[in-house]
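This report concerns only the one structure given below.
All protein chains but one are shown at their positions in the complex.
Up next is chain A:
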Amino acid sequence: MERRTFLRQLLLYSLGLSLSAPRFGVAATGAETTGAAELSLVSGADYSAVVRRALQLLGGMERFVRPGASVVVKPNIAWDRTPEYGATTHPLVVKTLVELALQAGAGEVRIFDHTCNEKRRCYVNSGIADIVGAMAERRVKLDYIDSRKFVEVKITGGRSLDSWEIYRDALTADCYINVPVAKHHGLSGLTLGLKNVMGVVGGNRGRLHHGLAQKLADLATVVRPTLTVIDATRLLLRNGPQGGRLEDVRQVDTVIASADPVAADAVATTLFGLEPERIETTVAAFQMGLGQMDPSRIHISEQRL
């Protein structure tokens, strides 16, 4: 082949390839009638036992993780803070969930977060890197966000967003376990499960903050956790979402678990002494039929160990 021909063909092929970049479609769930929600709320000093009991009360991890399933555990480790500051999900909570998923037969468990501070510092100082390292389990992977894996997703049911870049692994996992930490936030009031979606989206995340509540609800139509486990072992009451002062932290040793993301957020809000209606995101998601926030229709199994 002549050099000229070769170059021309090369150009044409690369053009063709770049035009055929994949677009991701996710079956969006529109407004559906929301039934009653099951939720467990367990307190105790032994976080491992607390998480195990919370899952047990929901019927066990086996309800959510099928043998061989690919599982994502998505903590909030966006900030370069150590666990005692309550700005990041407690590593013991994450560790226990990973262990439960493995016991249920998970084929692989991936852990990641799209951090705000430097990735490596966040993973190390949140304590997550340590617990994953100590597990030394081939099936468990702590991933740094790989920019190639953000895919443009159409949000067909969105009221404020048409589409956004979402992390592929969060969409394709058989079981997506959302593990936020409950804390104060300057704009949304609190950041809980629905706000934790920030860690699996790309693009200019700052722009999501204009009309945040509806945009989070829109994103919740496509990023749908199989299970939400809210780490309320520590509540960051002020100067969130980053914190950094122990006097802003109240230790309540509580974990909330539910398959219903809206119910989980609604109940977690009450731990701060606030009405669930105060959090616009919860309301927006409820109005889109993404979950239950009516206390009379949330069945809470509460235990103190």
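Simple rule for what comes next: a contact is a pair of C-beta atoms (placed from the backbone, for glycine too) under 8 Å apart; a residue touches a chain by one contact, two chains touch by 3 or more; residues count from 1.
In this section, contacts and distances are computed from a predicted model.
Selecting from "Molybdenum transport system permease", "Carbon starvation protein", "Polyferredoxin" or "Allophanate hydrolase", the unshown chain of this assembly corresponds to "Polyferredoxin" (UniProt protein name). Within the whole complex, the absent chain has one touching residue among A:35, A:68, A:186 or A:295, and that is A:186.
Among A:8, A:245, A:278 or A:299, the one in contact with the hidden chain is A:245. Only one of A:57, A:129, A:197 or A:232 touches the absent chain when the whole complex is considered: A:129. In the complete complex, the hidden chain is touched by one of A:117, A:287 or A:303, namely A:117. Chain A meets the missing chain through residues 17-18, 20-22, 80, 116-121, 124-125, 129, 147-148, 185-187, 204-207, 209-210, 212, 239, 241-245, 248.
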